[in-house]
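Heads up, one of the protein chains got dropped from this complex, but the rest are sitting where they should.
Think of it as A, B and C in the order they're written, each chain with its own count starting at 1.
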Amino acid sequence: MDPITAMLETVLEEVRPLGSGAPAAYIPELASADVGLLAFGVVGPRGRVFTVGDEDATFTIQSMSKPFVLALALENLGREEVLARVGAEPSGEPFNAISLEAHTGRPANPMVNAGAIATTALIPGADIDDRTGRIVAMMSAFAGRSLWIDESVYASESSTGERNRALAHLLKSYGIVTGSVDDAVESYFRQCSVLVTVRDLAVMAATLAFGGVNPVTGSRVVSERVARDVTSIMASCGMYDFSGEWLLRVGLPAKSGVSGGVIAVAPSQFGVAGFSPRLDVHGNSVRASAFMEIVSDRFGIHLLEPHESVAAPGVSVIETPEGPLVRLGGELGFAGAERVLSLLREITAAAPHASLITVDASELARLHPAAVMVLRTEVESLSPRVRLLV
Amino acid sequence: MDPITAMLETVLEEVRPLGSGAPAAYIPELASADVGLLAFGVVGPRGRVFTVGDEDATFTIQSMSKPFVLALALENLGREEVLARVGAEPSGEPFNAISLEAHTGRPANPMVNAGAIATTALIPGADIDDRTGRIVAMMSAFAGRSLWIDESVYASESSTGERNRALAHLLKSYGIVTGSVDDAVESYFRQCSVLVTVRDLAVMAATLAFGGVNPVTGSRVVSERVARDVTSIMASCGMYDFSGEWLLRVGLPAKSGVSGGVIAVAPSQFGVAGFSPRLDVHGNSVRASAFMEIVSDRFGIHLLEPHESVAAPGVSVIETPEGPLVRLGGELGFAGAERVLSLLREITAAAPHASLITVDASELARLHPAAVMVLRTEVESLSPRVRLLV
Amino acid sequence: MDPITAMLETVLEEVRPLGSGAPAAYIPELASADVGLLAFGVVGPRGRVFTVGDEDATFTIQSMSKPFVLALALENLGREEVLARVGAEPSGEPFNAISLEAHTGRPANPMVNAGAIATTALIPGADIDDRTGRIVAMMSAFAGRSLWIDESVYASESSTGERNRALAHLLKSYGIVTGSVDDAVESYFRQCSVLVTVRDLAVMAATLAFGGVNPVTGSRVVSERVARDVTSIMASCGMYDFSGEWLLRVGLPAKSGVSGGVIAVAPSQFGVAGFSPRLDVHGNSVRASAFMEIVSDRFGIHLLEPHESVAAPGVSVIETPEGPLVRLGGELGFAGAERVLSLLREITAAAPHASLITVDASELARLHPAAVMVLRTEVESLSPRVRLLV
Partner (left out) sequence: MDPITAMLETVLEEVRPLGSGAPAAYIPELASADVGLLAFGVVGPRGRVFTVGDEDATFTIQSMSKPFVLALALENLGREEVLARVGAEPSGEPFNAISLEAHTGRPANPMVNAGAIATTALIPGADIDDRTGRIVAMMSAFAGRSLWIDESVYASESSTGERNRALAHLLKSYGIVTGSVDDAVESYFRQCSVLVTVRDLAVMAATLAFGGVNPVTGSRVVSERVARDVTSIMASCGMYDFSGEWLLRVGLPAKSGVSGGVIAVAPSQFGVAGFSPRLDVHGNSVRASAFMEIVSDRFGIHLLEPHESVAAPGVSVIETPEGPLVRLGGELGFAGAERVLSLLREITAAAPHASLITVDASELARLHPAAVMVLRTEVESLSPRVRLLV
């Protein structure tokens, strides 16, 4: 067994005994879920998938569809047009709260039901099937395989979804939803009823983690900016009225669904997904949440964890016949550029007068704009002997 | 002029024309502020300070004191004891809202007034002076110089602070504040009345950015964990009811004060501070906010921006008489370890049979636990000829 | 001109100059109302109708339908069954607020939209037409003539009524509405679109004032208990978030409608109605409200005005050959019975020994139970010579 799988297995056994919570009860399909099911998946930058537990269990995506439909809306309409209809503000309220901005009726954010319905209503489509088709196609691109809708869950959602219908009519009354209320809400019920496994979810999360490129298929699904916007909103609003404490404790943009799934995004590192049907009072899976907190801690991937790399890029100095060749690797940010400059001053001072000093920044994985500016201006001014390759 | 200062000057002139908003009016000292004042400061990892504009202007720290008093409380009591008295959840409500959890009376978070008063009340102290002394000492350590209180502002705050007194009595009624209400609220008024410049604030923010070590003085002020916790809470709750949209647009943990100051933290990169007295409807400085958004964009330092470095560490391969020496630089995370392994497989396959392959991870700025695990298990299993130096 | 009409004319001219407010704007039919229209009507116990101003102007009944549909529900189902679905508590909130009881979803009261829709949904009916038929029949009985629906207003209400649809779906989600949401909400729109004049409204109000008997037709429309319950709820909740101040200033159970109508009930005295399209911030007609306040004051009919009659019944003593005949008139309550007893003691003491004292309570308009008890027990115990005729 590879070490990552082994580590995931270890954490899975740590969280398996957690027995609190209960599955969602509002439709039979969720109420009758096997509460013993437990599965986790991680997908890294090369698209390698690690799964443990009941990895073949399928379940409906529910609210975890929200980030992906938001991504579709942002891709189609742009950030400002989407924000005109739905905010980006955590509401401090439960998932089904009627959190609409006074006077405008704009829902607080796209991660609560009101905001998700408003977002779905923004997706163009001649009718429900057309709109749902676009949504499922986008989710499938994120997952790297064709996903489909569980029609019996959809039927149950639709037959019990009066509160969501109420929200949709309220949004219509404010002009936030402009087309058919029924189309919007039925599309929403359909997107929630898409069937997934933890593997699918981990790939979907990884696609957000790697700037919108699916690491399994290698396809760009959405732009880097859209991926950043979606994860930003997941960071502040994804875990309902536990979002702030989640950011404190776990530190990863995440989204939970009432089916017991949770996805989380470690930017540039991996996507992770968990599944276990019992929910806590916030509507988040008890065991999947615990898993995420442990993984964040063990992997050291909390968003606010210092990233030394940015400040300390890889630098190797190779003596060549011409003079020292300074090769920069990794990522060079503002802080790193300062350190590089400091090092170059020493090298320049120490180098024989005739030697040429070459700074090779062409291999950098990422070069921050501020760092470029510092390098361009200062490196070449150090001495006429210093040459910068970008 | 150095390029960073030049860039800051450019942005300063871009935001200077913004004329909306008004200074806070509830005390004469704020109402009479010179609305033309405009200053910004940035402090990087080596403690170099860049300031532009009215860098000598002094003003009271106001709500920007909250993260630092929170840091003091966390340092003294630990995270769980603090969270028992004050939450970490954005409230979706204005700064002075009475956002207390039903039944428990726990304030939503330490960045709104109710939560800040609860936090201040947690700081031990025989009396107001003793508690205020500890608070000002902590702030001074963050700033790298002795700060002091503007007594006339304090007197004004105290004489008009009935709403804050109300919050404190409410907290007392729930047992959140356990000692003297007057002591708590007067200490809070005093901490808000500490005088600062943008230079001070930028150093304070930088100390959070560099994991609790003041980059100017080199002293550790709080533990890395406390710095991470404080910036996490700033990320979700620091900009009042604009916190979510701020995280989307600017992507930096931040805190604003009613005097017109804003601090923001780019983890491992720099601390930044701005000052301009006119406030928007959320109580955040109009021009300082605009400045931060531009800087975040130009510097590419949004928290959710992909950090390629983590996935793509610096790798240099040097041929030595013994065989190839693979030197890793920068930061090695889980994603990067996968890439390194992939490269090592190629090198191992290509290397002459007798040669020894050395992987030098000892120069890495940061090695994530998951990466260590992958390297330890897999590197040495590639071939008996591969040797890992950590 | 009769003196009542003259008085009404006087008050009409007093309120005519009031120019503040604006007609409701959400549908064209209301927005285009002639704001100069002004009419008032009063109906007394004998069914005599006094009207002044634009007495022939017709307008839609809107929310003034609520008390009458409540009466129908109470008559059909009884008080407790109705209260299980809708409360009787003023909400302190505007007419269209989403004031539902936590957990149960019970609307605050039947006078706000949510509660009115819940009430309408309680009216049995095979379909919308059947239910609407019952409702219009009940309103017609209250008005003493056949009322009918303005179909163009109904069409407008229905096409813009998304907020009310939202409320209905929300009620359905809580199980407060159990049947078809569409049927409930369309029935509600239809009941709001019934056309009336101030004459109709005054008769309808008078029917409530006289315990459920229409004073014009002489028919009992609802039971005395139902009339009392309806006026009780109008007293506490009828004028939206001005209900408390209305009870203080005007002191009459009342209900306003967005078309500019107001009805008020002076129990056992008269029903009164006003019409003037401009509304204040609470959604109550500016000039009709002012009219009611003046009338209440001039007529001395504030509910909390002391009613001396109850304490001081009409008593006449007639000397007959047999002895004194004490005839009681008016209404005899607990307080009055005390006074009667006191008088009887004097008469008994003063009357010649042989004389018989007869107390004739048979002409009393109303005899309170407590008074009966006092009289029965005490009157005959005064002396064997005293005889009580009840």
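Rule of thumb we're sticking to: a residue touches a chain if its C-beta (ideal position, glycine included) is under 8 Å from a C-beta of that chain, and two chains touch if they have at least 3 such contacts.
Note that the structure is a prediction, hence the values are computed from the model and not measured.
The chain not shown here makes contact, within the complete complex, with B, C.
The hidden chain makes contact, of the residues C:98, C:247 or C:262, with C:247.
Across C:23, C:44 or C:105, the single residue that touches the chain missing here is C:44. One of C:237, C:344 or C:359 touches the chain omitted from the figure, and that residue is C:237. Per the touch definition above, the residue from C:105, C:211 or C:324 contacting the chain not shown is C:211. Residues of subunit B in contact with the chain left out of this view: 98, 162-163, 165-170, 172-173, 181.
Against the chain not displayed here, subunit C makes contact via residues 2-4, 7, 44-46, 48, 83, 87-93, 99, 108-109, 209-211, 224, 228-229, 231-233, 235-237, 241-245, 247-248, 251, 253, 266-270, 298-316, 318, 327-331, 333-335, 338-339, 342, 363, 365-366, 368-370, 373-374, 376-378.
As a convention for this text, only the chains that are shown with their structure count from here on.
Of all chains shown, the one whose average CA position lies nearest the global CA mean is A. Centre-to-centre spacing of subunit B and subunit C amounts to 63 Å, using the average Cα coordinate of each chain.
Subunit A and subunit B have Cα centroids separated by 22 Å.
Contact of a single residue of subunit A with at least two other chains is seen at no position.
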